[in-house]
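What follows is part of the complex, with its chains left where they were.
We just call them A and B in the order they show up, numbering each chain from 1.
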Amino acid sequence: MALAAALRVPARMLLRAGARLPGAALGLTERGDGARRFGSQRVLVEPDAGAGVAVMRLNNPPVNTLSLEFLTELVISLEKLENDKSFRGVILTSDRPGVFSAGLDLTEMCGRSPAHYAEYWKAVQELWLRLYQSSLVVVAAINGACPAGGCLIALTSDHRVLADNPKYSIGLNETLLGIVAPFWFKDTLINTIGHRAAERALQLGLLFPPAQALQVGIVDQVVPEEQVQSMALSAIAQWLAIPDHARQLTKAMMRKATASRLITHRDEDVQNFVSFVSRDSIQKSLQLYLERLKQKKG
Amino acid sequence: MALAAALRVPARMLLRAGARLPGAALGLTERGDGARRFGSQRVLVEPDAGAGVAVMRLNNPPVNTLSLEFLTELVISLEKLENDKSFRGVILTSDRPGVFSAGLDLTEMCGRSPAHYAEYWKAVQELWLRLYQSSLVVVAAINGACPAGGCLIALTSDHRVLADNPKYSIGLNETLLGIVAPFWFKDTLINTIGHRAAERALQLGLLFPPAQALQVGIVDQVVPEEQVQSMALSAIAQWLAIPDHARQLTKAMMRKATASRLITHRDEDVQNFVSFVSRDSIQKSLQLYLERLKQKKG
């Protein structure tokens, strides 16, 4: 639910999905690096089976908003990697300039049917459940702004590397938009930065710039922007040095209680979301917000 | 249950409730600032409806001990503010020199009936429940020593500003007096400084001076003494920039599990307190302690 306002991304970027933004021209066929690639157009997967690692590039222009379609492709791509024995780890990064992911897609929550809202929310849950419980080592190479749902993806990783650019802040800033992060966003944040820091960050909707992000522990490393991917590769090598079976069982043990809470309350959580987003007041403010974005674009 | 010994407040101060201490002369009518004021004599409420904030000054001479009457007035004052739509935040501070609050009132626990002990403990629970779950933004402007029950009040706040004076230490120092903080004091401390630091602080009855208090995270800011209130006002402005509804729901989500534990075990907790405090050994040591204080005074 991260919006342009929260992101400090120019509002026009949000709705010009087809526009020729810098970097938007980068397509599958234009890469000359000869790497074998698979995945959908929105999720570019660069496998390096020798190293046992795949780089998954998020590419849903303009700002990697988590649309229903994009969520589905992310889950399918991840599932493919998990089922392919030649991969033990994945690096998540953005193929869009300046943004890791802008978070949830407001257009999926506005002017649709309750059935659509339910379907959308289940897809958000599904991505979190799959990433948070992935048997792969997951490293986030955060090379852009990382609010709300983008931050959630980063928080599910085993290791987070953030580019040292003051524009690239990270956090669950839902309250800034008048909305509330669900309990499993909250649980993931508490597990990462502790109860007090999470309470403060969630209430104030804090977006941490790199130095603060490192200090509070929402990321593990801050590195020069051009080194994000190489440092992510170095980090994942450390994790891959551990026998898979022992690491996977340990990860599952650490995360089981948190994941189980959502699994147990999954339907209830969907219903809460549907009834919240169906409220007239919420629909009106979402419509207003989206219209303002269009006007700015115009 | 904080006593003079733990506080390093001269013992004579504790029992000279009517004495003319510096600052004791400050009454409601003597203030020349023209602010509209309400609240009881012990709880001075300075509303600034324009800013949506009230400053609540604790004024139960000599050291803001939490007597039954004082607890009741605090809860009523808070309830009034919460029910008044013109207020969105409250700053808690002391009107007594050198002490934020000395904590629970030993005279309420000594030589009284079991019914009185039960009534007293319910009032302590009530203050905690109301403060910890307040819909208002609560900021503690800690301008004096802050042991035991005083620290508990501070811990329920959303933000804590401590005056940089080496005499103003803060902590749950119950073990120093041979008593044990109840589980909800413990839970509030764990939520604030984490499990290990809480375990150490509670067992050793640590009172943290300002620099250590900031380092361990039991306060959020340490500022020069004369700036405590202005910095509290700056801090609350940051919290009030967030839409109330989203902030309140987020706060409730963060604190629900901890509050529910007391709500569920409230009667049991009262009975534990009554049976503990009714023991001959505890009564004797409380009487001895209070007599020593009187002798020092004499």
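Definition applied: a residue touches a chain if its C-beta (ideal position, glycine included) is under 8 Å from a C-beta of that chain, and two chains touch if they have at least 3 such contacts.
Just so it is clear, the structure is predicted and the values come from calculations on it, not from any experiment.
A.B. asks: Since every chain is the same sequence and 2 are placed, give me the total copy number for this complex.
C.D. replies: My count for the entire complex in this file is 3 copies.
We adopt the following convention: only the chains that are shown with their structure count from here on.
A.B. asks: Could you grab the centroid distance between chain A and chain B? Build each centroid from C-alpha atoms only and quote it in angstrom.
C.D. replies: 41
A.B. asks: Hey, which residues of chain B end up touching chain A in the complex?
C.D. replies: By the definition above, chain B touches chain A via 158-159, 190-194, 217, 220, 238-239, 242-243, 245-247, 249-251, 253-255.
A.B. asks: Using the touch rule from the top, collect the residues of chain A that touch chain B in their complex.
C.D. replies: Listed in rising order, the residues are 174-181, 183, 186, 194-196, 198-200, 202-205.
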